[in-house]
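A single protein chain has been omitted from the complex, and every remaining protein chain is retained in its original position.
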Amino acid sequence: MSLLLADIEATANEKLDAGLRDYLNRGAQHDVTLEANREAFNRLRIRPRYMVDVSKRDLTARLFGDTLRAPICVSPFGLNRRFHSNGEFETAKGVSQCQTVMVVSSGSGVTIEQLAEREPLLVKWFQMFIYEDRVMTRDMAQRAERAGYKALVLTVDQNTMGLRYHNMKNAYVDTDERVNYRPYGVSKEVARDATWEDVKWLKGVVNIPVVIKGVLTAEDSRLAVNAGADAIFVSNHGGRQLDGSPATVC
Amino acid sequence: MSLLLADIEATANEKLDAGLRDYLNRGAQHDVTLEANREAFNRLRIRPRYMVDVSKRDLTARLFGDTLRAPICVSPFGLNRRFHSNGEFETAKGVSQCQTVMVVSSGSGVTIEQLAEREPLLVKWFQMFIYEDRVMTRDMAQRAERAGYKALVLTVDQNTMGLRYHNMKNAYVDTDERVNYRPYGVSKEVARDATWEDVKWLKGVVNIPVVIKGVLTAEDSRLAVNAGADAIFVSNHGGRQLDGSPATVC
Amino acid sequence: MSLLLADIEATANEKLDAGLRDYLNRGAQHDVTLEANREAFNRLRIRPRYMVDVSKRDLTARLFGDTLRAPICVSPFGLNRRFHSNGEFETAKGVSQCQTVMVVSSGSGVTIEQLAEREPLLVKWFQMFIYEDRVMTRDMAQRAERAGYKALVLTVDQNTMGLRYHNMKNAYVDTDERVNYRPYGVSKEVARDATWEDVKWLKGVVNIPVVIKGVLTAEDSRLAVNAGADAIFVSNHGGRQLDGSPATVC
Partner (left out) sequence: MSLLLADIEATANEKLDAGLRDYLNRGAQHDVTLEANREAFNRLRIRPRYMVDVSKRDLTARLFGDTLRAPICVSPFGLNRRFHSNGEFETAKGVSQCQTVMVVSSGSGVTIEQLAEREPLLVKWFQMFIYEDRVMTRDMAQRAERAGYKALVLTVDQNTMGLRYHNMKNAYVDTDERVNYRPYGVSKEVARDATWEDVKWLKGVVNIPVVIKGVLTAEDSRLAVNAGADAIFVSNHGGRQLDGSPATVC
């Protein structure tokens, strides 16, 4: 039985080939931000208060109209299917049982619609980018809305791809399996000319909230709110994008 | 000969099976607090003053009417018997020879009364909890008082049990051997609805001092004193309860 | 394929003999400053700003009249030839392709003039010292100017040689191969009596800018500027000179 995260990691690392293992475990370049995240998290201290009646505890939280069992959501990560033949569906089932939010990656191994059909009761948000092709961008957003996703999570920290040396070394490639992108042919690159104006525009093409993911500065938080963001998702992409960016807690 | 604590630890670890060894050595979850305790203790510095006449030294301290050879007491720890067939009695004998206080755990392998009978001259305090069953709580407290224990030590940081992953992994179980609980059947769980009002109440059912163990914040210290606590026992339960709580020294 | 710096280092370390490997990798004495540099660099954090149009990026910088593709130059390091039979020339070719500055070491394995002839379009600066023989000092400076070097980089932190224990242990010697010094016979030692007056003097014997390399204090920066320095090159010589000097970033 594996109860300790370290045990689960060890077991997984034994079973995975180098390419997938490094894709999963490592960050960009020299893992400076990845390590900074871990250290910062371990430095956090809880100040416990005792002799408080905890016989009835209520951790439920309301987010965009949904009630979650606890204010903890599952971040988007691509290609669960690579790790298990039924990957995305199994993840979705687990999150559904926990009654919290699954942020579904645009780079999933199943389509927006397939996942929605399989887990209609799960609270789903859809993670995406501003793409070079704005028509496609609008289409992706509206597909998610039509499929019942409750929010869009717009990732802003990937206008250039993180330099993931381990992936390069392992010649790791997985783009073909990211099925959501298949209908759009070649012009599906993340836009390098995206600005906060695109956020304003995106807010206009859907009627669900837009969350900005990847913000790391107070300045950008303010600009996000001014552009109409419904929430800020502080993230350094798990250290997988810009190595050297700060830890997400301090 | 084992003089270094590290040597004693190494010898013990060789002799103990995995279940008992991890029960003894490890804390809750990821041992973050356990390690924080060690690091904080090693950061402490003594400012020595020299050329002071130390030919006669007096470290004696008065605590609740008793004179101790030094202001250092032995913390409660359960089931000494698991480590040695005569465990609790041997510990008591040693503490008695040191002329200091033994805080006897409610989870001992011998009863309140057996230990008192065996070491009548030892200064004993009794560690316990507020239980779901308040009648049982009062009974435990009064048994200790009748048996000559000089104080109650009320542990407040265990209204939920620490997530001791190592114990789970090892399927370590020892509750049956905690003989003080046998008379009370099934309703011996630690209360989750205990508040400082219970401390006021406990003060009223015994005529010995009540020490509050597990307080980690200034706020709770004040509330403890207001509730009638005779002393505060700063503790994070050796890192065995809430992992992530602060070190006990800083 | 070696993409990770760590991989390239590992490969190089396998191929190099101990003398050259330690010359390359180690600093002076106990590597305290070398390690301090690494740690300080890894502590640096980038505060990324997102949703900015980065489709067209311009990192070009103007330095002493030249346009560089990015404000990153290549520091001087001696005897590239020891590591590859065509060492300095290959380095120069690479820097030229990057369209940035190569600071050519006075301790190169090829002469000032040979390198200039081979890479006429490369922006070259020449690193040198104030030598005991000031006539030779002037000659070196003027040779560089005549050969088309765009600036002098005067190293000030080597009036005594760093105690490189590893070189001593390996009996590593390379002075004979530093061909720029051959014409000057025996009096080519770095001057121990050099002061900021020598900088003023050096400024008078050439018509190209003079950069002061090795400054580590605000006080010396001010003195350098007062002596006519055109730029300050903050450096602790990669931890190869005075072990215990501070990291170059903080």
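Brief remarks on what is shown
So that you can tell them apart, the chains are marked A, B and C in the order they are listed, and the count of residues begins at 1 in each.
As a working rule, a residue touches a chain if its C-beta (ideal position, glycine included) is under 8 Å from a C-beta of that chain, and two chains touch if they have at least 3 such contacts.
Bear in mind that the values here come from a model prediction, so they are computed numbers and not experimental data.
Counted over the whole complex, the shown chains touched by the missing one are B, C. Screening C:A12, C:V32 or C:C98 for touch with the missing chain picks out C:V32.
From the options B:N42, B:S85 or B:N207, the residue with contact to the chain not on display is B:N42.
When you scan C:E14, C:D58, C:D176 or C:D193 for touch with the missing chain, the hit is C:D193. In the complete complex, the residue from B:D7, B:E117, B:E189 or B:E219 that touches the missing chain is B:D7.
In the full complex, chain C makes contact with the omitted chain through residues 30, 32, 36, 156-157, 159-160, 165-166, 168-169, 191-196, 198-199, 214-217, 219-220, 223-224, 227, 242, 244-246.
In the full complex, chain B touches the omitted chain through residues 1, 3-5, 7, 42, 44-55.
Convention: only the chains that are shown with their structure count from here on.
Nearest to the common centre of all protein CA atoms is the CA centroid of chain A.
Seen from the C-alpha centroid of chain C, the farthest chain centroid is that of B. Between chain B and chain C, the centres computed from C-alpha atoms are 63 Å apart.
For chain C, the set of residues touching two or more other chains is empty.
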